[in-house]
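Yeah, one chain of the complex is gone here, protein chain that is, but the others are all in their spots.
Up next is subunit A:
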Amino acid sequence: MASRTILEAMKNKRSFLFPSSPRFSIFSTRLGSTLVVAEHDGGAIRAPSLSALTATTCLPDSGSSVSLLLAGSGPSLHQAASHAASCHPSISQVLVADSDTFKSPLAEPWAKLVHMVQQRGGYSHIIAASSSFGKNVMPRAAALLDVSPVTDVTGISDSHTFVRPIYAGNALCTVRYTGAGPCILTIRATSFPAPQKSVDSKSNEASISQVDLSTFDEDLGKSRYISQTTQEDERPDLGNARIVVSGGRALKNAENFKLIENLAEKLGAAVGATRAAVDAGFVPNELQVGQTGKIVAPELYMAFGVSGAIQHIAGMRDSKVIVAVNNDADAPIFQVADYGLVGDLFEVIPELLEKLPEKK
């Protein structure tokens, strides 16, 4: 079964791309080729997927051939495909699945698509970002392929050995994949920084090919996408902002939380929150930082009125500089803060607003 997949793969493109490479032995599934399952938005690859591309370069023998899978429909898909073709030097091929089925990120058709593309391509690794999309789709695809996925990878030791945080980041687990099937990873975007602005060199352009969907047989009726509500704002995206200003329960209400927003605006920062602040309705859920919310690692993380529960620290402990302002000198947040200020945030924030330099 496995070797048939490989033979098919060899019949496809890779054997002619690398005709004499000894790595393509039919006795091994270690083809050293990687499939990146990418998300796109507004005609471009999303930042976490670019981080997944960075992760492929950490795989010792898989950097040689990276295929990027994009799906969706309409002009924005094809715009994203041409963005993908030139966005990273390691991409050798862009696979485009064009169908209304993939217009919304439903797990059922997407997992089936990943499964089908894997059956045809025989990749050694399949990687996606550990975003809500990746977490939803990849384990389902892994089950279809009968392999154990490795989620939220923060480090790559070798092609089958990975580091991932467990117990809310209070331990790091090094795990080795020993299975015969493809190695499925979702990576933590903050651990694999996306490359800076892409160099648009035509010489580097990867080929774009359409995924043949004629045999795609997902039973489509089982799930339907209804709607999405998104809080629109001008602030930078929480996941990859350079500065994050976050607030906790001590803000007391949504009105007071505006102080955090004002400070964020002044610093050009994203706004984060603790679970307590979200549960109390001060801010929407997508701003939650922590074990069950977003993981951030900005250059500067400023926590106001945040006690520093294990579950919150899990989401921000890798920030470069942590500032904590809290009126309780014993709050656990001070144990991880580089700079602590014991004081009333209702006095400190206005003073900061007054004294901070204007952002450039």
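Keep this in mind: contacts are C-beta pairs under 8 Å (C-beta built on N, C-alpha and C of every residue); 3 or more make two chains touch, one makes a residue touch a chain; residues count from 1.
One rule holds in what follows: contacts and distances are computed from a predicted model.
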Chain excluded from display, named as in UniProt, from "Probable cytosolic iron-sulfur protein assembly protein Ciao1", "Electron transfer flavoprotein subunit beta", "Aspartate--tRNA ligase, cytoplasmic" or "Mitotic spindle-associated MMXD complex subunit MIP18-like protein" | "Electron transfer flavoprotein subunit beta"
From the listed residues A:133, A:192, A:257 or A:282, report the one that touches the chain absent from this view.
-> A:133
When the complex is taken as a whole, what residues of subunit A touch the one chain not shown?
-> 105-108, 111, 131-133, 135-144, 146-152, 161, 164-181, 219, 221-231, 239, 243, 267, 275, 278-279, 284-286, 291-292, 294, 299-300, 310-311, 317, 320-323, 329, 334, 336-342, 348, 351-352, 355-357
